[in-house]
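Note that this complex is displayed minus one protein chain, with the remaining chains in position.
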Amino acid sequence: MKIAFTASGEDWDATIDPRFGRTDYILVYDEDTDTLSCTDNRDIQQVAHGAGPKTSQLIFDLAPQILITGNGPGGNAAAILSKMNLKIYVGAGGMNIREAYQAFKNNQLKQGV
Amino acid sequence: MRIAIASGKGGTGKTTLAVNLALKLAENHSTALMDLDVEEPNSGIFLSGKDIKSQKAVRMVPQWDQKSCSLCGKCPAHCRYNAVIRLGDYIMVLPELCHSCYACSELCPDNALPMQEQSLGNIRHLRSGNLDFVESRLDIGLEQASPLIGQALNYADAHFANHEYQILDSPPGTSCAMISATKTADFAILISEPTPFGLYDLSLAVETMRHLGKPFGVVVNRWGVGNSDILDYLEREKITLLAKIPHSREIAKSYSKGEVLYRSYREIDEALSKIIGHLEDIS
Partner (left out) sequence: MKEIVCISGKGGTGKSSVVSALAWIAKENLVVADCDVDAADLHLIFSPEAKLSEDFYSGVKAVIDPAKCTGCGLCAEKCRFDAINPKDGVYEVSALDCEGCGFCYHICPTEAISLPQQLVGQCYTSDTRFKCSLVHAKLGIGADNSGKLVAKVKNEAKALARKEGKDFLLVDGSPGIGCPVISSLSGADIVLMVTEPSLSAQSDLARLWELIQKFQIPAACIINKADINPEISQTISSWLKQEGIRHLADLPYSSDFQIAITNGQSVTEQNNAKWQPIFFNIWESLKEIQ
């Protein structure tokens, strides 16, 4: 299973970025191959409107089954993500990626709307 | 003559002035009042009249025609607003972000994004005696005011071209929407209050009018609160002070009840006379 995280940095020690649309990085952990990949989303800073939809397109291309974030996506992004085969978990704000993953495995995160 | 009533921020008495000025002018002149504060048109609170016409305003947004689409993937790159995105085999249009530029639609090699009508809001025309009143209201949830303001002004061009006066109640602020509302006016009346916030916001509105090359004058409302810095500013900048409207609790109370003020308050009637005098001088 592939799990995506919105992150402020590039590795397991990075903090979860509580935002979705304007997140700095998207990290994807592939449980089957035990690999962590990183996509730099910081270009999103140039986007005036529609950051959520733009990042959603990125998520689509990365094709995870799970998305873990802090606050959750806004209206437009949520509408797009709902079209994908994706479960969203929120409440990981303040944790680092490792902790967020553990919290997910221990059912400590809330499923987003 | 087309006159825009504008202010730097909300709550300075713009609508009150627009309504009272329009009603007083209508006593002797053919007059139309356009409420262009499309997100929250509230001049209707002070006016009632006979319904002349009510029409839906629409805008065009693209809709994906899956059958015609060859999935060439060019459309997201044609949209500068991230309103068209591709999710594998699926093209999704986000109407709230769309600016109706038609680029994606006309550049699509398969004609798979035909433009369709989408509800934008409503334009309602009433008549009260000698006054034509048009209220334009944006559908809830829509953010872009300028397209509807443009359509309301087209309605005015079509129906009120021979009226002696058109009064435009503009949206507050100095962004896109206010510029759409004021750029076709012959003259702008900026209304503000004599407080530091009021003065600062007035300076932004003044900058905007100068940028548009629009002749304008200033009305100071709620004279009595705050201080007189605003008068110094107007003198320094050589800006015409059209009138001062004094602050009073009575006036505020009457206003909150939706009453027409100039018929009961001489100060307001006098201020309006001064403004009308100036308009007659410049026309």
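Should a chain be cited, it is by its letter among A and B, assigned in written order, with residues numbered from 1 in that chain.
Here, a residue touches a chain if its C-beta (ideal position, glycine included) is under 8 Å from a C-beta of that chain, and two chains touch if they have at least 3 such contacts.
Please read these numbers as outputs of a predicted model, since none were measured by experiment.
Student: Consider the whole complex, including the chain that is not shown, and state which of B:R127, B:K183 or B:H278 touches that chain.
Tutor: B:K183
Student: Looking at the full complex, which residue from B:I52, B:C72 or B:V225 touches the chain that isn't shown here?
Tutor: B:V225
Student: Touching the left-out chain: which of B:S30, B:S100, B:N122 or B:S248?
Tutor: Per the contact definition at the top, the residue touching the missing chain is B:S100.
Student: Where the complex has a chain not shown, which of A:Q46, A:N85 or A:N106 is the residue touching it?
Tutor: The one listed residue touching the chain not shown is A:Q46.
Student: In the complete complex, the non-displayed chain touches which residues of subunit B?
Tutor: Residues 9-11, 40, 78, 80-81, 96, 99-103, 106-107, 140-141, 143, 172-176, 179, 183, 195-197, 200-201, 207-208, 211-212, 225-227 of subunit B touch the chain absent from view.
Student: Which positions on subunit A touch the chain that was left off?
Tutor: 17-22, 45-52, 70-75, 78, 90-91, 93, 110, 112-113
Keep in mind that, in the parts below, only the chains that are shown with their structure count from here on.
Student: Which of the residues in subunit B come into contact with subunit A in the complex?
Tutor: Listed in rising order, the residues are 76, 81-83, 85-88, 90, 92, 94, 96-97.
Student: Going by the contact rule set out above, which residues of subunit A touch subunit B in the complex?
Tutor: Within the complex, subunit A touches subunit B at residues 47, 49-51, 53-54, 56-57, 60, 76, 79-80, 83-84.
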